[in-house]
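Every protein chain of the complex appears in place save one, which is left out.
Chain lettering (A, B and C) follows the sequence in which the chains are written, and residue indices restart at 1 in each chain.
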Amino acid sequence: MAWTREQMAARAARELRDGFYVNLGIGIPTLVANVIPQGMTVTLQSENGMLGMGPFPYEGEEDADLINAGKQTITELPQTSYFSSADSFAMIRGGHINLSILGGMQVSETGDLANWMVPGKMIKGMGGAMDLVAGVKRVVVVMDHCEKSGESKFRQICSLPLTGKGVVDLLVTDLAVFEIDRKGSGATLVELADGVTLDEIKAKTEATFAVRLG
Amino acid sequence: MAWTREQMAARAARELRDGFYVNLGIGIPTLVANVIPQGMTVTLQSENGMLGMGPFPYEGEEDADLINAGKQTITELPQTSYFSSADSFAMIRGGHINLSILGGMQVSETGDLANWMVPGKMIKGMGGAMDLVAGVKRVVVVMDHCEKSGESKFRQICSLPLTGKGVVDLLVTDLAVFEIDRKGSGATLVELADGVTLDEIKAKTEATFAVRLG
Amino acid sequence: MSSKLYPDAQSALSGLTADNITVMSGGFGLCGIPENLIVGLRDSGAKNLTVIGNNVGCDEHGMWLVLANNQIRKVLASYVGENKILESRYMSGDIEIEFNPQGTLAERIRAGGAGIPAFFTRTGYGTAVAEGKETRQFNGEWYVMETGLTADLSLVKAWKGDTAGNLVYRKTARNFNPMIATAGKVTVAEVEELVPAGTLDPDQIHTPGIFVQRMIVGKSYTKHIERLTTRAREKN
Partner (left out) sequence: MSSKLYPDAQSALSGLTADNITVMSGGFGLCGIPENLIVGLRDSGAKNLTVIGNNVGCDEHGMWLVLANNQIRKVLASYVGENKILESRYMSGDIEIEFNPQGTLAERIRAGGAGIPAFFTRTGYGTAVAEGKETRQFNGEWYVMETGLTADLSLVKAWKGDTAGNLVYRKTARNFNPMIATAGKVTVAEVEELVPAGTLDPDQIHTPGIFVQRMIVGKSYTKHIERLTTRAREKN
């Protein structure tokens, strides 16, 4: 049985470590903020210029000058600091963020990621995604294993325009978890969702992968 | 009769304009701060990270955290702001300072400046001088016309290692004032110190120059 | 010194707007945008503008006003969603968009203001963003060369400003404003509150006055929120 969105977020949250500075993308990655383990201090960065992102405000307490990179109203915490977009991406590009958890459209077995445009459709822009995957020390992608059409999203080569080349370290899908070596030595299946079989993964995956199930 | 240090500073001060942001070097240029015309607002930058440099503190009111680029204790003004050295030189390199007045060892007729080292002597370093001459919109050099040996310091080509190539716009010596075209179309004598003759300048100057005396 | 302060956007922009110029404008989405100066830019009627900013407003708000008034020919931005007019003009070829990764855009603007004509970044290596650009290896990693950006006119929005032009921003409304203030040949700032010089703590000024040539006190801020998101109060 495939993992739910919440289960995928919970699996991604297992990549968190105490003291980590983390950037979460839009969509399922946002849910990771709700499942940070008790007693673990994780500081969330928002690339529009904030470190120490707090929860959504109570109704009526929203502040138009305080939004996250998804343009949602948020709040600050005691450890919060604000800075410019140049300083924010200096932090990202300089490798100071420990972990980024992002959504994806396609991931390749060499760690390429496509998540910003589909040829023929309106291009909205990559926002900060290209900077995050290029700069953050460890990148985790969370996405469905297959398109609605059944086509595998974890592929030998991405067919969509890339967000980054050789940038993904871990792929969490609704069916399985893969470690990916950025340097090109391949992908490894390390975990199956509850009730999912290796045969099912083999049938539904276009990418080549080794198997090392705990 | 040659100009005194104070007269040289006063001549350099005539290059100031209302609203200018100005960086003054060590030595005679420092004296320019004392002769800013009444009613003219000139904001002094100190490249260690301050805009709006005030006068020296009253005795007993010095603050070790508040020094200028010459490491002298100074004071702040109502318009003062502090910033990092990176931001300070971004301001300088980005062409935001209107005028820099610096000392010199040698200036060439094409606007080259040497003022940071003498071969064979201990090298102390260029500090911010190379950044200032490369970045500031208009550079005025104030120096004696001749070495104590009598050798001309305004030359066809500098013999000392350069601080900047094609960077000087105006040269104020104790004997005369020269306009210099950075793009290489030459130097022009535009002013003589009181009682100094054109013949004296011709005799004491190695550089080639045109003459356009008011 | 003649005052940097102008009574309104129209007077502050007088003589600075013209057809074919490049205009940078601060803000992330609608957060921290110079609302009054954008209206002034629209009212100037200047055409064939190149507009640089993280976004180009969204439907009915911000730089969308200038877009809807047919004044924009080219856009440099990182994200242009939620903007139907821009979408249709881009698809029809009436507007050119150069997409920049957000951090690359921020750094290009910072570089432009800092006198740095080009720099190398890992961002975009191996993607469409690197096409036509120089790439080079440093320490075994591949990088893309990106160039600095400047503008004829920069428009920024601050929270507080003093009469010397020193600016302080508030929370995430800071975003692109500080770099954009440094990258304009002329920078015009609007502030919510004007204070006398000497009021702001000199250790705490985000944009020193040297970068601000003209300023206005903004009026009637909308501060439209794009995605109002709240949580319910816990019951007692």
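Keep this in mind: a residue touches a chain if its C-beta (ideal position, glycine included) is under 8 Å from a C-beta of that chain, and two chains touch if they have at least 3 such contacts.
What you see is a predicted model; the values in this text were computed from it and never measured.
J.: Counting the whole assembly, list the visible chains that the omitted chain makes contact with.
T.: So, spelled out: the chain left out of view touches A, B, C.
J.: Of the listed residues B:E15, B:E76 or B:E109, which contacts the missing chain in the full complex?
T.: B:E76
J.: Hey, which of A:P37, A:P55 or A:G95 is the one touching the hidden chain?
T.: Considering the complete complex, A:G95 is the one touching the chain left out.
J.: Extract the touching residues of subunit A with respect to the undisplayed chain.
T.: 18-19, 21, 40-41, 43, 45, 51-52, 76, 78-83, 89-97, 135
J.: What does the interface between subunit B and the hidden chain look like in terms of residue numbers?
T.: Its contact residues with the unshown chain are 46-50, 55-68, 70-74, 76, 82-86, 88-90, 92-93, 112, 122-131, 134-135, 161-166.
J.: Need a quick check: the contact residues on subunit C for the chain that isn't drawn.
T.: Residues of subunit C in touch with the missing chain: 107, 111, 114-122, 138-139, 141, 143, 147, 168-171, 174, 201-204.
By definition in this document, only the chains that are shown with their structure count from here on.
J.: Would you pick out the chains that touch subunit A and also touch subunit B?
T.: C
J.: Grab the C-alpha centre of each chain and report whichever is closest to the global C-alpha centre.
T.: C
J.: If you tally contacting C-beta pairs for every chain pair, which pair wins?
T.: Result of the pairwise contact count: A-C comes out on top.
J.: So the centre of each chain is just the mean of its C-alpha atoms; given that, what is the distance between subunit A and subunit B in Å?
T.: Averaging C-alpha atoms per chain gives centres 54 Å apart.
J.: Roughly how many whole angstrom separate the Cα centroids of subunit A and subunit C?
T.: Each chain reduced to its C-alpha mean, subunit A and subunit C end up 28 Å apart.
J.: What whole-Å value do you get for the distance between subunit B and subunit C if each is reduced to the mean of its CA atoms?
T.: Their C-alpha centroids are separated by 35 Å.
J.: Listing for subunit C: what residues touch at least two other chains?
T.: If we look for residues of subunit C contacting two or more partner chains, we find 110.
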